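Shown here: the complex without one of its protein chains, the others still in place.
Let's turn to chain A:
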């Protein structure tokens, strides 16, 4: 989860998110360099005593400051597209879960084996135990195995919602009448939080998502399923 006043991205829990963090660092460095260059040029322009009322054209400089930004944009676009295609790779999933958005809670369906269906409501403030996270913790978490490709099918029963877990690099809209698929592979166990990311009414801020990722061996023992 994010800590208070956090500005940067959360630590990655999936390979795609790791790539996204590296890309973000790369793009942000380019942005900072350009900003500082422009600010420095502006500063020099504003503080110089030199004057020249004779400037007509500067073909060489114009060429450079057209070609160089084009090159910089290509350097940003190539890694970006690489990651975009990486998210679409065919990765034979080993587990499928459905997540259905309602106003204002999520329903999760584990129907590969048997039928486990449950709702996940945010814990109201009065029901929080000491140590629980306000506005983030839920009554029933989504329990999933680590290091197994998981396929999430996301839809909505009423209005638009969005199922997001930043640490896994996931955000997929829950659209009524549509069944969106997203896949991920978690690399480490833990409890990870996300929040509904599409405005959906009065309690849009109060329908969080909590994933509990456990080792595959323990998951296979079936603590999740009442079979």
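Just so we're on the same page, a contact is a pair of C-beta atoms (placed from the backbone, for glycine too) under 8 Å apart; a residue touches a chain by one contact, two chains touch by 3 or more; residues count from 1.
Note that contacts and distances are computed from a predicted model.
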Among "Cytochrome c oxidase subunit", "Beta-amylase", "Calcineurin B homologous protein 2" or "Eukaryotic translation elongation factor 1 epsilon-1", the UniProt name of the subunit that does not appear here: "Cytochrome c oxidase subunit"
Across A:71, A:90, A:126 or A:202, the one contacting the chain not displayed is A:90
Which of A:63, A:119 or A:157 touches the missing chain? It is A:157
If the hidden chain were put back, which residues of chain A would touch it? 90, 92-96, 98, 100, 109, 111-115, 117, 151, 153, 155, 157, 177-182
